[in-house]
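Not every chain of the complex is shown here; the ones you see sit where they belong.
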């Protein structure tokens, strides 16, 4: 009897701490939610980062157009990724090639909704990489159609191969923790297809092949844009854990030192090539370093992160020279920064993998993933932009390009009081016919 | 005996995990503190968001003045809300009409202090909404007196009816989760009273009733301001849980899709009315979508959030047209964006309430709350600004308005090197008499 009583007491006290526990303890999903929400919001700030960087590198007559591309690709991309992209990318994927449910999800909530929010930001990032490369000459509605294609099809299809639990590249062991390839190269190869079809801006290359640099109108914007992108990257890479844990610290640290080393690498290249220390190169170099570390930030030691970032910055500067030689006109250098540095970073994620460095099997899978990404994305984007060019039109008329897309596409002027030509146009903006 | 020993052992191991638990567990209040602090800091970034959006939509000669209104209304509002507002709004409220303690709180700390920090940001947001509408013609110290009135009395009094546990509107079941009415409409109705008393800027409306648009001087600022406001909204709506939990995810997701849909709604209206795709409309539309979802973001499914946001964007554009017809000069469109979209959103929070949609009883309470807000706020603000106009003065002289408030109110010029007229004034700034 006494024993029984003790047992009951034991059971009771066993229940008591349990109920206390229910009161007191924090659910891991609550903390995970916090982290993913905050990280997603940080990634959101990459949008004004891109807007500033890209607008600053364009001329004042296109400042509104660039900003408005960034603003609306976020909005359109968000809605399309909810309707279609998320399901294709993360839905049940029996074949390994495509998700098949989770479209336009609705209802109660929970952690899934938080992840959808986070992934939306990634889709919008992939889409917005394109806008800078194709700046100053692209039809606005043609551009937005491209955003629909990227966020609803091109990006989620490739994403499902790598980040869906059933994805075939994931099954092979392809390492791309936060998307050097899945996000950044995908955006860059879309941009490459776009600028190949668009052709260069008027006056960018002379008749005899000489190249004329067209300086950006506001380099202060470029630097602040770079800082905001860098800030966003802490959420981009850190949030990709999708879990709150102590491993976030080293991921963020790797991210940060790689960004720093990327800028140092780009300035080092400036000095090596006997150029002055260009701020545009330093900013692009830091972004290149961040792109490069994105694939491997969770699996590398710090010195390798520094090396990965440094080489990422060097690759960017070499890429600018290459693209200029090929007479491709990438206004902000997006193909080099997000594409070439993305390729390097995806390789580096295999080469410098902690505990299994320089394993040729791993490196081969990385090469395969990089190649497959290029094949799918470039082909699909080339087809898509070709279709847009033949229907609604991809490039504006030379007259509109000369006047600037702010007036011709949006009927607004970025700086009516600073820019004499713009001010003149602004006074006459009411006389312009509505564009469409 | 053996049994007793086992029981003791059981009890011991029962205690052991408990003590481990005490060591290991994270207190919920610690996590709640984290979230509220971070969310409050995010809301803080709405201040530079407003500063950029409003300054960009004003002329260069008033750029400093607009920024300086935003800067100081945050500072003055913060201190006044600590001294008076918080107690009126959240103090013990036996009557249901006013809080009666918690003024100038001081002492140890705890979660209350975190909530005070968060609520300060809300008060400053309500106050700063006014600054943009009344831009380019308001006496600086008159404006600051208005901020004192809003953050110390107008905003907390209405707030106590809805967000104080004893508030009479709350008792009736009025739904305004994060403040479509409590914050945004309150700010907008103050602004409406202000611009009615101020009258339009010189040259805004012609003698025969025709309207002359006055373009903003820096549309890049407008877009970056929109992005920062959007970012801040994640803290505004998400932080209003005041608790860390998984419900934050759907709240943030609803917030985000409504912002996106608001911009799409505004651009859709641009196309419908045969205008070009104005960036200013897109940005204001997204803010309208965010204002609209603020009341109902915690109680709606995603498709309804999209709908709420989309209509919010449409309402903004219709509101601009209406206010222009009424010849009210709202420089940034704040009355439409925060007021009209706030009304719509507060209605939508009742109409689309998950599990009890289109319940006429709920909708009637929403209508009551919307009406009461307008009556109290508009009347009090009209009286307050009238009093300011008759004492320190509300509107600057026409000479000062023409020269620009940067020189006349602050003795500083925003861009002395870019703006010829401003540069001329800048050289002569030392000759100006100190204004007061």
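Every chain is named by a letter (A and B) in the order it is written, and numbering of its residues begins at 1.
Throughout what follows, a residue touches a chain if its C-beta (ideal position, glycine included) is under 8 Å from a C-beta of that chain, and two chains touch if they have at least 3 such contacts.
Fair warning: this is a prediction, and the values are worked out from it, not measured in the lab.
Participant: How many copies of the one sequence build the whole complex, if 2 are shown?
Facilitator: So the full homo-oligomer, as given in this file, consists of 3 copies.
Note that only the chains that are shown with their structure count from here on.
Participant: Suppose each chain is reduced to the average of its Cα coordinates; what separation in Å results between subunit A and subunit B?
Facilitator: 30
Participant: Which of the residues in subunit A come into contact with subunit B in the complex?
Facilitator: 2-3, 6-7, 9-10, 13-14, 17, 21, 24-27, 29-31, 33-34, 36-38, 40-41, 44-45, 47-48, 51-52, 55, 63-64, 67-68, 70-72, 74-76, 78-79, 82, 104-117, 120, 140, 218, 221, 406, 409-418, 426, 429-430, 434-436
Participant: Note which residues of subunit B are touching subunit A in the complex, please.
Facilitator: 3-4, 7, 10-11, 14, 17-18, 21, 25-28, 31, 34-35, 38, 42, 59-60, 213, 215-220, 223-224, 226-228, 230-231, 234-235, 238, 244-250, 252-253, 256-257, 259-261, 263-264, 267, 271, 274-280, 282-283, 286, 301-303, 306, 415, 418-419
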